[in-house]
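Dropping the structure in here first, questions after.
All protein chains of the complex are present and in place, except for one that has been dropped.
Let's look at subunit A:
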Amino acid sequence: MISAHGIGGARDLPISPELAIAGAVAALTISFTVLAVAWRTPRYDAATSGRPAPAWIVGIVDSTWWRVLWRAVGFVLFLYTAMVAVFGKDLLTNPLFGIFYVWWWVALVPLSLLFGRVWRAISPVRTINLIFAKLSGGDPETGVYRYPEWLGHWPAAIGLYAFVWMELVYPYSTELGPVRLWCAVYVALMLIGGALFGNVFYERADPFEVYSSLVAKLSVWGRRDGALLVRSPLANLDTVTPRAGLVAVTAVLFGSTAFDSFKDSTHWVTFLQGSDYINNHSWAPTLVNNLALLGFCLAVGAIFAAGTMLTGVEPGFRRRTLPGLFAHSIVPIIVGYIIAHYLSYLLEAGEATLIKASDPFSNGSNWFGTANWKVDYYFAYHPTMLANIKVLAVVCGHVVGVIAAHDRAVKLLPRRHQLTGQLPLLFAMVAFTIGGLWLLFSA
């Protein structure tokens, strides 16, 4: 089964070739300009960057009622989702699909970009873990074991892959049973992990928290030793901790979104449907889609690893640590592309989900008064504006990424390799950005 996205109707028009070329040239220009004129001594330092947030914001954000409020909001959403998952009908009018694929997966990105670590604040699995700890008189921060360092973000990368597999490859992605099962397994694994390792498990292994907190590094909100800071997104991005599996997380996020664009392109559709071999074997389309998704993620990881490692280093420096040390710099490219890919979908399918949410059991009820709303297809009436926003988002993401990589390069690389050592990564980033623009143009 290809592209039978049960949710969302018409897709965006491709961007025009002129716009794609303009975006690509802008990305190239800016890349080399940054390399030629930017600073030669590292500028961002996690230990000193940012300034304390205004006292009134700290007063609100660090108060108990604020934390409890967002835990409660997250838990109410969780209970509502569990309710429609268990008692709702197996129909596309069930809001579960929109909550799962649009609110949870897509809306998390802009929310984290604006407000910081959103999933950490509302995560129902953290809340349940907290309640268990309170009831048993323990500490939610600690578990039975210490979380092993070598595991890093690998569980999160696998979890994110499981999500995109469900969304993009699994043929029954819009049937109730599988989505419910996915959520149940997620909650179960998260509760076991929290009990075993404490809250550090959520910070490193919960796919949604890792995703949300990574995007939050592009927000203006940061913390140092518990104190709330206001930082420039670039300074904030510099504070990403390079743990094991971080590159895998970025490769899954970027590779899967690129595959999502690619699988709707006529190239892929006509290839899949035009091949006699695939047509004659019922298992073949799913297998080929599986391979393509995996291939996209692996290709992104490989290009990025090669781009970061092809540089001169000081003797004794372990080259294999380079992809992780530069991984933060690909985050803005991912976020820019995700905004371009999902902007209209988020607004349209997100609103459609709000409409469906008012009738959770598909029996004509109107719980929240939103059931009679009509989805606003603003961008379908303004395709040129949408295309411009898309290219702007991709180019802005590219610029931030290149600057972040430059600053890290002048911090890490020996002086004589600082300029040449950046070139392979710069080419990798340009390849990602132009690849993204090509997908927006051809999909």
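To be clear about the criterion, contacts are C-beta pairs under 8 Å (C-beta built on N, C-alpha and C of every residue); 3 or more make two chains touch, one makes a residue touch a chain; residues count from 1.
Methods note: contacts and distances are computed from a predicted model.
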Undisplayed chain, where the name is taken from the UniProt record, one of "NADH dehydrogenase subunit M", "Aromatic ring-hydroxylating dioxygenase subunit alpha", "ABC transporter substrate-binding protein" or "EfeO-type cupredoxin-like domain-containing protein": "EfeO-type cupredoxin-like domain-containing protein"
Which of A:Val375, A:Cys396 or A:Ala431 contacts the chain that the document leaves out: A:Val375
Which residue of A:Leu28, A:Val58, A:Val230 or A:Leu294 touches the chain not shown here: A:Leu28
Among A:Gly137, A:Gly226 or A:Gly274, residue touching the chain not depicted: A:Gly274
Contact set of subunit A toward the excluded chain (per top definition): 1-5, 8-14, 16, 18-19, 21-22, 25-26, 28-29, 32-33, 35-37, 264, 266, 269-270, 272-274, 279, 285, 348, 375, 377, 380-381, 383, 416, 419-420
